[in-house]
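All protein chains but one are shown in place.
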Amino acid sequence: MDLNTIIQVLDSSIRLSTPLLLACLAGLFSERAGIFDIGLEGKMLIAAFFSAAITFTSGNVWLGLLAGIGASLALSAIHGLASITFRGNQLISGVALNFLASGLTVLIAQNWFKQGGRTPTIPEEQRFQEITLPFADALRDIPLLGPIYSDLLSGHSALAYIAFAMVPLTWWVLFRTRFGLRLRAVGEAPDAVDTAGVSVVGLRFAAVAICGVLCGVAGAYLATSLQAGFVKEMTAGRGYIALAALIFAKWRPWYALIACLLFGFLQAVALRFQNIDLGGIVIPVQAMEALPYILTVVILAGFVGKAIPPRAGGEPYVKER
Amino acid sequence: MDKMPAWADAVLVPLISILLAAGISALVILAIGENPVEAFMIMVKEALSTSRGIGYTLYYATNFIFTGLAVSVAFHARMFNIGGEGQAMMGGLGVALVCLYVPWPHWTLALFGAAAISALFGAAWAYIPAYLQAKRGSHIVITTIMFNFIAFSVLNYILVNVLRPQGSMDPATAKFPEATFLPTFQSMFSTADNVMFRNAPANVTFFVALAACVAVYFLIWRTRLGYEIRAFGHSETGARYAGISPVKITIVSMLISGGLAGMMALNTTMGEAERLVLNATEGAGFIGIAVALMGRSHPFGILLAALLFGFMYQGGSELAFWTNIPQQLIIVIQALVILFTGALDNMVRMPLEKLFLSIRKGDA
Amino acid sequence: MTETAAIELKGVSKAFGPVQANKDISIRVMPGTIHGIIGENGAGKSTLMSILYGFYKADSGEILINGKPTEIPDSQAAIAAGIGMVFQHFKLVQNFSVLENVILGAEDGPMLQPSLRKARGVLKHLAEEYELQVDPDALIEDLSVGHQQRVEILKALYREADILILDEPTGVLTPAEADHLFRILKGLREEGKTIILITHKLREIMEITDTVSVMRRGEMTATVKTSETSPEELAELMVGRKVLLRVDKAPANPGKPVLEVENLHHIDEAGVERLKGISLNVRAGEIVGIAGVSGNGQSELMRVLGGYGHATGSIRVNGEELDLTGKHSDGQSRRARGIGHVPEDRHHEGLILDYSAWENMVFGYHRGPETGSGVLMDNKAIKAEAQAKMDRFDVRPPNPWLSAKNFSGGNQQKIVLAREIERNPDLLLIGQPTRGVDIGAIEFIHQQIVQLRDAGKAILLVSVELDEIMSLSDRIAVMFDGEIMGERLPAETNQTELGLLMAGVTDTNVAQTKEQTNG
Partner (left out) sequence: DPALIYDLGGKFDKSFNEAAFGGAERWAQETGGTYKDIEIQSEAQREQALRRFAEAGFNPVVTTGFAIAGSIDAVAADYPDTKFVTIDGWVDPDKHSNVVSILFSEHEGSYLVGMMAGMASESNTVGFIGGMDIPLIRKFACGYAQGVVAANPDAKVVSNMTGTTPAAWNDPVKGSELARAQISQGADVIYAAAGGTGIGVLQTAAKENILSIGVDSNQNHMHPGQVLTSMLKRVDVAVFDSMTAGADLETGTVKVFGLAEEGVGYALDENNAPLVSDEMKAAVDAAREQIIAGDLKVHDYSSDDSCPVLKF
């Protein structure tokens, strides 16, 4: 395999990882604060729709991004209301929001654009543009490092760079700031936070809101950066994969990066190397399709130990019954 | 020393929650310019007032009972089995194999055989995640998600390349032999001059599902195994103290869970389609999660929740026949019902509790 | 009274749903004093203190701090008013370091590092001033409960609390740790700080408090000067009847050995050797007490004996060798051998808190023949049994349908004891039987243990309460660092000698005894 192919596969991995990474970090904030969220999928979906819809109508992709974030935040607010204010079941709330997003996006899309639950194609120049890093063209000819810099690292959209920058930022927020300390504490021992005179409800809502923002960016990335419009169900299960990555990563930012890159890489490999011919026997496409998932299980079973979730995760904080 | 009477908690809270969900749904229907009252009447009329409508409602409910029970059993052992979809798919494969390749003399035997094999296939598909959870601590949520995807691939391969009859465009098996056809409600309940459940897909599997409810009830609340499953679910350290093996309970409860999910295929594959199609599960595995959670993991609650979902499925598709309300609206309504009854129930409960408490104080 | 009270509560009431936890409570606590609060389990002590700390909100009533009416809607307000609280169940983040726990909620700015740096300094200073040494970088989950408690106190001091509330602080402490705590409390009092101390141990009340209040069923029934009262009077005020504060038992009459342990080794999940060759025997009709500072292998020993910890060596019960690692090494087969086990942690091991009392009554025995035949359990019979046992053990309320979590600690303990004792085991393992339990219940529990002994059963008792060990045991073994340091007869030893052994100090005398017992 030549360098070029490797770089292309890795390049593809980055694009496939980006939405996973954003959703995964979104889940990380929420779950670190003790609020489980299987509604990542729904938030991404609704954000994808609104970002595409508003980008198309306004012609401004940043407005679209804001709209996507807003829509995602609205679902977050419902999730917060259900699981924080009313101490409801977080799993049910997440499931419900996934349904809600799936139904609403198509309903509204049909109502607005009459194109069968799709948005019209966003003109090329109105999407998020790929950013060429400085000197990318000049450095391309340097052996090895040149292509890596110019073809692999350069040429992604702003949202992708934001996603990757979010990893150290998340780490920094969680482990270097007061907010992060409290956020981690509230997912482990909300009573400790409460008795320390900090509002459990406030912290958890903040975490859920951050989750909403990041899911919003993820959705916008799908619909306005990778693609040029919304197609129904276009998240295609990425929210669930992100959730798996989060557990895989044991709720840690750098591990999340690794997990998402791994998932993205496995998918890229499966897409790039279909129909491998092993001396007459062609590996069926279904086997390649299943490969990322099989490998995930193998890696999980073989190399990643037990994942211990935040101790107070999934449980509403109740002090008086 | 409860804050409000048990009946209020069991009946009043869900009722008000459903009403709230219905209210918001009505607003959504109004927003798209349709008449909510009319829509509701159609749903009730077509899903509940004719035997045929009921036949459809029960058909869908049967699926949800199986997947709901499956999720609940794992839940009692504090495991979140998201793999119902894949397990049901594998159950379907098992059903297809025995129906196609075993010369059954009579449907009763075929039903027993298929029930056993569907449970076996479903359980087998749950076994690896269960084993990995028990022995390696691999998180069951990830592994079952992954196994859903893998099941799709396996089924896709088998249907396209192995079981598909030559020349057929449909990635599906051949029709099963007639001896395996299950009696439908129509054939069971119609009399010579009165046809009941005409052409509705509800079939004898519904009773298997009811039996499964009873069996799960006994399993969880009457048997020693159920006692251990619940104990383990509540406290792993406690279970260790009492000599309950975490490995055993993890695996056994997942096997039961997978088996129940697999048995859903009896209804769709053997009872309705009479052949195995690619998308036989249609997301029922995921609906099962909502059903189990809404039913509070109790078989009776699951039965009710499954009926509610069956009603929404059937009523919803009838809406599409009679009005211009799009299918997606039904999904939105489902979402609202799940949200209000399952996650926002305290919004209703808290004020009710206050009310009851003040009534009681007033009495005292 | 001219002096203003540091804390004054006026007519405080609080109901949890239908339960009236506090009824019209008024109390004055003078500055610079240690004020004790005692009362039965569930009397409402913790609730009252939680209200003072803003954790719960009172339904009615008034709080005055230093004479000023103060609203305390949340803990933030309590902290601002100079109140610090050490809860009965610590409010610590287990996987945080000591430093992180201390600054949580009291950070100086949005960045963590400056706060941590400052706290490290302050902690060092506090540690010197009050003998509160803890490693600031250690994780809470790696600390002993005693150290965890120090962290809780440090948290309060770091917030410059003038009023310190301690809810059952000694419940889980060793005597040495408790003494240490009291030295600290006295030091704080000298500094002019006000301290409220909740405890079930009258000895502690007598030793350290200036005044003491008694609570019963949500009401404040009396407040007296400690110097003007006696343990007996306090006990009576608390329980409403005369309580025997001493264990009343006849001399033991030991028979054949029931439990024989030889050279037992155990390595825990982290790979640390917790038992380093334990040899021990317990005879029929005898209570053997194991004294020791917690964390020296007692818990592991009980677990191994109870069947849920792998070990090497030999355990014989009634002369028969037990399987230590194989198929028959679990709690169920131990129970089948006639071993009962009251675990030290009733919340996480002894009970399933979400199970009803009747379900808990067969916990661990649920596979036995008495719970029904075949795969089904005979729930009706179990319920009837449970009701009978609850009546015999005076579990309150005697309602088998109530979830275990809704019983008070003392009554939870009675449920576990009823389950294990009523099965008439040949050997009963008991860990910390009276932890967090009020004196009325302690009296009852001790009686039951002695009765079982008198019925000719072997009893192995582990407790960190030296008093309890001394008064209940017929023979005392002292554990230190996974080894038995020596055995003593209660009549021939004293707290000082045991204390030395518990600290791992062996003089020649001690060494000799060790020779004897091992040989």
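In this document, chain identifiers A, B and C correspond to the written order of the chains, with residue numbering beginning at 1 in each.
As a working rule, contacts are C-beta pairs under 8 Å (C-beta built on N, C-alpha and C of every residue); 3 or more make two chains touch, one makes a residue touch a chain.
Source: prediction; values computed, not measured.
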Out of all the chains shown, which come into contact with the hidden one?
A, B
Please identify which residue in B:A124, B:V160, B:M196 or B:L304 touches the non-displayed chain.
B:V160
Among A:P134, A:P168 or A:G237, the residue in touch with the chain that has been omitted:
A:G237
Looking at B:Y59, B:Y241 or B:F309, which makes contact with the chain not pictured?
B:Y59
Of the residues A:G59, A:G116 or A:G302, which one touches the chain left out of the display?
A:G116
Considering the complete complex, of B:M41, B:L109 or B:A320, the missing chain is touched by B:A320
Write the list of subunit A residues that the hidden chain touches.
4-5, 8, 11-12, 15-16, 19, 110, 115-118, 121, 124, 222, 226-229, 231-234, 236-237, 267-268, 271-272, 274-275, 277, 282, 284-286, 289-290
Against the hidden chain, subunit B presents residues 56, 59-60, 149, 152-153, 155-157, 160, 164, 166-172, 175, 199, 201, 268, 272-273, 275, 277-280, 282, 313, 316-317, 320-321, 326-327, 330
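One rule holds in what follows: only the chains that are shown with their structure count from here on.
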So what shape is it, when you link every pair of chains that touch: line, ring, star, complete or other?
complete
Using Cα averages as centroids, what's the distance between subunit A and subunit B in whole Å?
29
CA centroids of subunit A and subunit C: separation to the nearest Å works out as 46
Please output the residue numbers of subunit B that touch at least 2 other chains, ranges allowed.
none
Subunit A touches at least 2 other chains through residues none
Write out the stretch or stretches of subunit C touching subunit B in their complex.
17-19, 306-308, 330-335, 341, 343, 345, 348-355, 359, 363-364, 366-367, 371, 375-377, 379, 406
Using the touch rule from the top, collect the residues of subunit C that touch subunit A in their complex.
16-17, 53-56, 74-79, 85, 87, 91-96, 100-101, 103-107, 109-113, 115, 155
In the complex of these two chains, what residues of subunit A are touching subunit B?
78, 81-83, 86-93, 95-100, 102-104, 106-107, 110-111, 117, 237, 240-241, 243-244, 247-248, 284, 286-287, 289-290, 293-294, 296-297, 300-302, 304-307
